[in-house]
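One structure, as structure tokens, below. Some questions next.
With one protein chain held back, the other chains of the complex are shown just where they sit.
After this line comes subunit A, so read on.
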Amino acid sequence: MAWVTQTLSSSLGRKVIMSLTGLFLSSFLIVHVAGNLQLFKSDGGRAFNEYTYFMTHNPLIITISYLLYTSILVHALMSIVLTRHNQASRPVKYAYGRPEANSTWSSRNMGILGTVLFLFIVIHMRTFWYEMHFGSVPMAEYDGKQYKDLYAVVLEAFSQWWYVLLYVICMVALGYHLVHGFQSGFQSLGIRHKKYTPIIEFLGTFVFAILIPALFAAMPIYVFLQVHGII
């Protein structure tokens, strides 16, 4: 097995780990955003609560969720290993640099964007995931069946303007992270082709960097406006 550890600890292998975990996390975003669209239903949160019940009780989803937590941690830890290695590769910095002349801001600041996203995930999971699993969530009853009313937790969290603002800012960071990260993930796997790279770039830019973060950001804004009776 020496070749496996040797491969995965090479500079290219580490990027493969970043790529596979990153693309898996990207694919999760599709599921997450699609499911959370239930928040836009005007049914007092029933569809959303039934959806959260499904997500916390389906064995397949539960198994994948552990893979997801692992991916977040591996992606974050490997980024620290890579960043330290990369910084050590240039011990003396340039006195004068013009990196904006040859590369995009997001491509050079994936670590900062990733740190913002990691902190966001911690706050986000504390507010919803922790409450759902370990907190005292009020109950709701639909057709005689008891459901945890996570929708009430959502309404409470997103009724605070600063919390909504935090989410919107973090979704901008997500967009910048994915505009580089999504297509970069394919590059690290060596997937680059005249026919398919334009499709990957299109998906990375318009779906993962714009549409998905915009839909996520729309949720707290929508709930905030609704709670405060503006819409």
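By our rule, a contact is a pair of C-beta atoms (placed from the backbone, for glycine too) under 8 Å apart; a residue touches a chain by one contact, two chains touch by 3 or more; residues count from 1.
FYI, contacts and distances are computed from a predicted model.
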Record-based protein name (UniProt) of the chain missing from this complex, from "Thiol reductant ABC exporter subunit CydD", "ABC transporter ATP-binding protein", "3-isopropylmalate dehydratase" or "Succinate dehydrogenase iron-sulfur protein": "Succinate dehydrogenase iron-sulfur protein"
Touch criterion as defined above, residue of A:Ala47, A:Leu68 or A:Met110 at the omitted chain: A:Met110
Of A:Leu60, A:Ala101 or A:Ile231, the one touching the omitted chain in the full complex: A:Ala101
Residue ranges of subunit A at the interface with the undisplayed chain: 2-3, 5-7, 10-16, 82, 85-86, 88-99, 101-104, 107-108, 110, 180, 184, 187-192
